[in-house]
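Shown here: the complex without one of its protein chains, the others still in place.
After this line comes chain A, so read on.
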Amino acid sequence: MNLKSERRGIHVDQSELLCKKGCGYYGNPAWQGFCSKCWREEYHKARQKQIQEDWELAERLQREEEEAYASSQSTQGAQSLTFSKFEEKKTNEKTRKVTTVKKFFTASSRTGAKKVAQEKIIKQGQLGRERNADNILRDLKEIFTPSWELASPTEAEIQEAKAPSPSINRQVSIETDRVSKEFIEFLKTYHKPGQDIYKQCKLFLDTMNHKKDLSIEEQSECAQDFYQNVAEKLQTRWKVSPEKVEKAMDQIEKFIMTRQYKYVFCPETTDDEKKDLAVQKRIRALHWVTPQMLCVPVNEEIPEVSDMVVKAITDIIEMDSKRVPRDKLACITKCSKHIFNAIKITKNEPASADDFLPTLIYIVLKGNPPRLQSNIQYITRFCNPSRLMTGEDGYYFTNLCCAVAFIEKLDAQSLNLSQEDFDRYMSGQTSPKKQESDSWSPDMCVGVKQMYKNLDLLYQLNERQERIVSEAKKLEKDLIDWTDGITKEVQDIVEKYPLEIKPKNQALAAIDSENVENDKLPPPLQPQVYAG
């Protein structure tokens, strides 16, 4: 297999513009419109300046650090540190503490990191006080010793790898360990070329360790060169058959990228993270897009189809969890197969690209896979290029790139909407789903249907409640009116027939005096005795 012709893989964001410097070569937006050569020149100038600034900053921090250590007991060890050690640190491995300082050497978030790092250094100083001098000395030595001094000799034999060299494996995870073991097992079937492959991989990893300060594009180039060289060597020098070369290349990629992943995936020197967030936000803003708008030939009412859709979404989300570019591609392929199945079940005929791309777009919108741009960039930069240019995996990956590009550019026209509707949906004023809730209900899942039913019920209850409240109020008013009415009536009657009460005593004492006609009355009869 001749890989020479495909040296550089594909650059997804390549535009047609010529280099801004007018040198006649093509430029690349990733290099701000320069060609590789002019960009490197420009970049070096800027970088030189950056390094100068960083040095000054580092020098100041160094002083601060020394002061912090000086206050601890370990003055000796700290003072023996000179600034020149910082140079070594640049090529040093990322240990916990170096990461802190290393942040200052990256272009992005420099000012923000400043404060944090200062705090960290102060904290370390405080911690230092509690430790004894020997401990700190040892720690410092560890930090400032370049990795190649710690590393065991590079002449690594296959057996030796079982006791991995500290330079690479100091921080290896269980997964990395497992991958290494598998790789060694695999290489044993290749005999002599296997040993050679292993040596070359180790050498490459060591080189990459020292090249961490290079831009990600340059690192990508190194990896692509490495893939190509190994493949060529296997083919020409060891006369390995093309199938076996391909197999070996897959394993090599797995071995290398498992180790390189954390350094080259979404590195802070690029704006990958910013792009990730932008895409994520964009997809979130497009939550209202329905399959109808995209003309997706998938009917989610069919349980089998909705099952496929869910699986496809799971696959595309799972991509982020993989470390090896090829595994990520496999996730995309799996997702695509599920999409094809969904279309096939719905339409009852094999899907064409006219059906596939809209559905993939719909799946991406529905799933909002994490770190989409970073993943695409990572695959583009570090996947074996032959996988991307041709083959099924490459086809589906290209489709995913198309889908993302489409989502970024998506406008009213591409959804067959009027500009006003599009703007209203984008601003969240209305949602197409609410308007069409009646015609839409069959599409919704059971839970949403139940929710709408419950909402209706709640509305009814609310109405009844209000009616009761208003009636209660009326009753209350009636009651008050009635009491008032009664009171008034009683008062009227009282006024009409005033009650006169005569003095009680008078009446009793002069019960006779009042009797005016008393005089006219004949004298009371006196008892007389009659003899009879």
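Convention: a residue touches a chain if its C-beta (ideal position, glycine included) is under 8 Å from a C-beta of that chain, and two chains touch if they have at least 3 such contacts; residues count from 1.
In the analysis below, contacts and distances are computed from a predicted model.
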Among "DNA-directed RNA polymerase subunit", "Mitochondrial ribonuclease P catalytic subunit", "Ras-related protein Rab-17 isoform X1" or "DNA replication complex GINS protein PSF3", find the name that the UniProt record gives to the complex chain excluded from display. "Ras-related protein Rab-17 isoform X1"
If I consider the whole complex, including the chain that's not displayed, which of A:353, A:451 or A:472 touches that chain? A:353
Among A:392, A:423, A:456 or A:476, which one touches the chain that has been omitted from the display? A:392
Absent-chain contact - pick from A:413, A:450 or A:465: A:413
Residues from chain A at the interface with the omitted partner, ascending: 1-8, 10-12, 14, 16, 25-26, 28, 35-36, 242, 295, 337, 340-341, 343-344, 350-358, 386, 389-392, 395-396, 398-399, 401-402, 405-406, 409, 413-414
